[in-house]
Every structure is written in C-alpha cells, then in structure tokens.
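Note that one protein chain is taken out, while the other chains of the complex remain in position.
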Amino acid sequence: MQVKEYKPLIVAFCCNWCSYAGADLAGNNRLNYPADVKIIRVPCSCRVNPMFILRAFQRGADGVILCGCHPGDCHYTSGNYFTRRRMAMLFSMLDFLGIERERTRVEWVSAAEGAKFAATMNDFVTQVAALGENKRLEDLRCKK
Amino acid sequence: MQKITKEQLIERASALLRDGTVNHVLGWAQGEFDYDITPAVFSDESSLTGNFVWNDFCGANFSKYLVSKCRTLEGKILVFLKPCDTYSFNQLLTEHRFDREKVYAIGIPCEGMADIDKVKAICGDGISSIDCSGEKLSVTSIYEDSPISVNTADVLTERCVNCKSKKHVAYDELLGDEGDILDSARFDEVAKIEAMTPDERFAFWQNELSRCIRCNACRDVCPACTCEVCVFNNPKSGVENKAPANSFEEKMFHIIRAFHVAGRCTDCGECSRVCPQNIPLHLLNRKFIKEMNECYGEYQAGETVGSKSPLTDYTLEDLEPGEVFDRGDINA
Amino acid sequence: MNKKYLREDIIRMSGVNPKKCMRCGKCSGTCPAYDEMEYHPHQFVSMVESGDIEPLLESDSLYRCLTCFACVERCPRGVEPAKLIEAVRLTAIRRQGANRLTPNDIPAMLDDEIPQQALVSAFRKYTK
Partner (left out) sequence: MQRIGVFVCWCGSNIAGTVDVVAVAEALKKEPGVVFSTDYQYMCSQAGQDLIVSSVKEHNLTGLVICSCSPRMHEATFRKTAQVAGLNPYMVEIANIREQCSWVHKDMPIGTEKAIILGKAAVAKVNLNAPLTPGESPVTKRALVIGGGIAGIQTALDIADAGFPVDIVEKKPTIGGKMAQLDKTFPTLDCAACILTPKMVDVAQHENIRIFSYSEVTDVKGFIGNFDVTIKKNARFVNEDICTGCGDCVTKCPQKKVPNEFNLGMDNRSAIYIPFAQAVPKVATIDPAHCTMLKTGKCGVCSKVCKANAIDYTQKDEFITERYGAIVVATGFDPISMDKFDEFAYNQSKDVITSLEFERLTNAAGPTAGKLLRPSDGEHPHKIVFVQCVGSRCDSCAEKGKEYCSKICCMYTAKHAMLTRDKYPDTEVYVFYIDVRTPGKNFDEFYRRAVEEYDVHYIKGMVGKITPEGKKLMVRASDLLDGKQLNIDADLVVLATAIEPDKSARSLATMLTASMDTNDFFTEAHPKLRPVESPTAGVFLSGTCQGPKDIPETVSQAGAAASKVIGLLAKDKLKGNPCVASSDELMCNGCSSCEKVCPYGAITYENKEFRMPDRTTRVRRVASVNPAVCQGCGCCTVTCPSGAMDLRGFMNEQIMAEVDAICK
C-alpha cells in the first residue's frame, strides 16, 4: 500500500490590484503550482488582519502567505508599507512564541509577475511541506 | 519605603478638595489585607483621612480609571500618578480617551512597588500585616512571634526592578523630586528567550500560557485596552471567546491582545502584576517594543501626547518581514 | 595587504562613503593645494572607491593636503574627501611602523616638553 503523500494546506492572501492579477497571469501562462495553495482576494494587503492569519492557522492551515504590490506600487499608495511593518512584527512575535518562521511569508508580486507568483508558491509549498503538519498553532477541535 | 508620605498626599488632596479645585480624588484604599490595595474615589476629606493609603503596594495605575470616571463623575478629578502611570496618561490623551480639562494630575515620586509573592516567598503564608513605613518592610505573620524584616530591594516587582523611568511626563503639579529616564535592563529577559531554540521557546510559552484561565484581568487592567467593546466580547469579530477551550485559544488571545496594544503599550507592567497565574505577559508586549525600537527607531508610547506609533507610520526603507529575522540571527 | 581589505579599512577609518560621490569635482575645484598634488581630492575619492590605493600610498600628494577641510565644507554630497586622504595617510604611516596607541601608552610619553595638543592629536590619529 502506498503511503498517502503529505499535502500542506496553504492560505494565500492576495491584493486585488497586483498579486491577484499576478496569480491570474500565472494561470494565463499555464504556470503550474501545487493545488495546496488557496487564494483569498483582498482589496489591499493592508486589509489583512493578523486575526485572519491566526484563524487560518487555528483552523489547520500549515502555512500562510501574504502577497501585495511591490513597495512604492501600492494601488492605495501606502497600504503595503503598513502591511510590511505589521507583518514583520506579527511574524516576529510568532517566532518568539516558537512557531516555525518558515510557515509565514510576505512576498511582493506585481501584476506582471505571473512567473514569480508560480515560483513563489512552489517554493513556499516545498518549504512548508518540509516542516510537516502545523501542530503548534492548530486548534484540535477544528481538525477533522 | 516611599519617600513621599501618605500624610503629604492626604494634606494636598484635602487642600484641593477644600478650595474647590477638585471634586473627587482618585486614590488607593485599604483592602482586606495591607497588601491588597484597591483603587477608590474619595469625594470628601473625612473619607480621605479614613481610607486613603499610600505604601509599597500601591501599584495600581490610575490612568485607565480616568476613562470611565471622567464620564461618570461630575466635576474635576484629582489623580495621583507615579512616573510610569504618566506615560499611560499621555497615551490615553493621544487617543482622546478622556477629557484633560476634567483632570488635575499630581505627579508623585515612586521608589518601586513590592511584589507580595516575593514577600510570601521569604516570609511564608499567614501574613497578617505589613508595615511599610521603615527602611525595610516589617512583616507580621500569624505563624511568627516577631515581625520579619525584609529588604525592599529584595521584593520589588519585576517592572520596578527594570524601571524605565522615574521622570513624570505629564502632570499639573509635582510633589517631591523629579527623577530621570533610566537605562533599564528591561529587554534582557526578552533577549534570553530570543536566544533559545524555537522548540525551547515553544515549550516555554506553552508552559506559561497553558496556565491562563482567561480571567481577562490583564485586559481589564491594561490602560491600552479601553475599547468600548473588546473584540473578544464581540460576536461579529470572529474571535469572540470567553474561556480557553484548548492550547491554542489562549495563545490567540494573548497574541491578538499584544498586537492590539503594540505601539500603544507604555510597558507599565500592569498585565503581569494582576495575572493570578503569574504569567509574564509583559514579555509579549516588550517583545513588540524591542522589535519596533530595533527596526523602526526608539519609540516610547506616551512620552508625548499626539505621537504616531510605529505601526501607524512607515518609511520607504523599512525592513522586509523576512529581513527582520535576518538582522543578526536571533537563533544563532 | 589584500586590495579589498585595504579599501574597506580606509573606508572604515575615514567613515567616508565614496559611493556617494557624484563626480562633480567641487573638492578639486576648491582645493588650495591642487597644483602641488599629483592626485587630486576627487581622484582620492574615485581611486579609493575602485580600490586603486597603492598609487595613492606611494604618491607625495598625501602630504600636500593641508587638511584645510574646504573640500569637506563644500562637497554637495557630504563625501568629505579630506577625511579619506587622512585615512590613506594614516595607512602609509602605519606601514612605516608607527602604529596604534592605547591609553596605557600615554603616561610613559608624558613629558613637560611635549605640548598637550601633540599628544591629543597623536592619540586621535593612532586610535582610529
């Protein structure tokens, strides 16, 4: 019998203007990345509340990645600058609590960077898969 | 022993009540024991002389009380502020949480507050009274014949050992001497945890936070937690939760709480003081403060009114979240 | 000495970032010792930046700089060429054996004949 391959669950928050469009471009160019990545569309990376990220982990996500416009290119001029600070602080706090820092990432992906989007997702999935299941953050009640 | 005496405070407060400058006094009152002092509102001279106390156990930071008291009490309120309380006072003003016009703030010097658990560790249980008037604490216990003498320095609370400032950053009137901003070692403990391996850190916090009983005392006392409705009480927030159900929820609670007060926390240490489970909650807040200081420049919440916290600000050259880890590997 | 190491050492000693230079030549335009020099202030900046330091160390130009700081004062980019020249000069002096001075060495040198300023400036030089 074949051992079932471990599949990580990745939640990706993508800003509507750059990264979500970048993900669409990856699709247009048929650039493959694992289906483990599920994208949630937000208007701007600065819309992502740390609570969403914690909630994802709580409900069993193995990794969370946040994608936004490159600094300086934010559709709303400054949103991703705030994201950068907030996420730097949140991730550093998660690390402080002993949660693997490889499970979180912020990546700037422009609407033209379909290839970067696919490469980033491939890389992130590999990185999270190497860590195995997220045991430190999940809420056991929520796991089937 | 505190340098300024209870009598001096009562005398000044009485004078201000008498001449009508203030109508109420926010001060400390005797609890069941000498060491469980509670905040109280005094509205006349006789209650002041009867119940007002000031000793080494008057840790409570009154700034937060102003938010509700300014709404419910008529007239002007006198508040006594220790140096660390003045930072919370300013921070609350920055956030427009109370009416400055309704408050008369008297800055009072503080020699550090005593930690009853540390006293108990030395003297054991059964403490019946503590006399703070001498150089040393004189502790009377039902199990001992004569009072035990305890060095104040040995029983200071953690926040006072690592006191960040003896300077008052806000007041209408100052009693006693003004102190200085101190070079404290308050981030040493954070650095120690940072130096652990991720597994050790996880184990450390698992051990600490699993004791949490979600009594919400940390939140309720925190001068940064003055929300009209707390997200943990709000069914629409998605994180509403009244009791810890498992190992993650208290982590979620404490991470979110620390994040909500990040950049606004003045490091007054009230959260750890009131925690019945003695969880070092201040370390979470200090981690944020240390991180923000290192990444975005020194910032002390409440130092001035109207300052912009690092999380509501940015520069074009800020570190990327990944780079925050790379700057001198903290796991090395 | 390794070329890269030499460059970094001079940059460290001087505290100057030669990359900020925009090649305007105002330092050389303002230099009162220009005609005495084989290499001019702007060349010091650009040669240190490219790591081409040996010719500077061997040139007399090092000692023609009056340290008048006109170049430092007028540089629009805040590059401070005089400090760079000073660092190259120090490197040359160190190669000749004169080396570091620590506070402990001072008492032995104290002498009524030596002016205080000489000691202070020597100390400043040799501790860099």
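Going in written order, the chains are labelled A, B and C, and every chain counts its residues from 1.
The rule is simple: contacts are C-beta pairs under 8 Å (C-beta built on N, C-alpha and C of every residue); 3 or more make two chains touch, one makes a residue touch a chain.
A quick note: this is a predicted structure, and the numbers were derived from the prediction, not measured.
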Practice problem: Give the labels of the shown chains that the missing chain contacts, considering the complete complex. | Solution: A, B, C
Quiz item: Which listed residue (B:11, B:95 or B:154) would be found touching the missing chain in the intact complex?
Solution: B:95
Quiz item: In terms of residues, what is the contact footprint of the unshown chain on subunit C?
Solution: 20, 22-31, 34-35, 40, 42, 70, 73-79
Quiz item: For subunit B, which residues touch the unseen chain?
Solution: 71, 94-97, 224, 226-231, 234, 236-238, 260-261, 264, 308-309, 311-313
Quiz prompt | subunit A residues touching the omitted chain (full complex) | solution = 9, 11, 16, 20-21, 23-24, 26-28, 30-33, 35, 38-44, 46-52, 55-56, 59-61, 72, 75-79, 82, 86, 118, 142, 144
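Everything that follows uses one rule, which is that only the chains that are shown with their structure count from here on.
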Practice problem: Determine the centre-to-centre distance between subunit A and subunit B, using the mean Cα coordinates as centres, and give it in whole Å. | Solution: 36
Exercise. Please give the residue numbers of subunit A that touch subunit B in the complex, ascending.
Key: 50-51, 54-55, 58, 71-72, 78, 81-82, 84-101, 104-106, 136-141
Quiz prompt | Contact set on subunit B toward subunit A in their complex | solution = 190, 193-194, 198-206, 231, 237-239, 245-249, 251-252, 255-256, 258-259, 262, 284, 287-288, 291-292, 295-296, 310-316, 318-322, 324-325
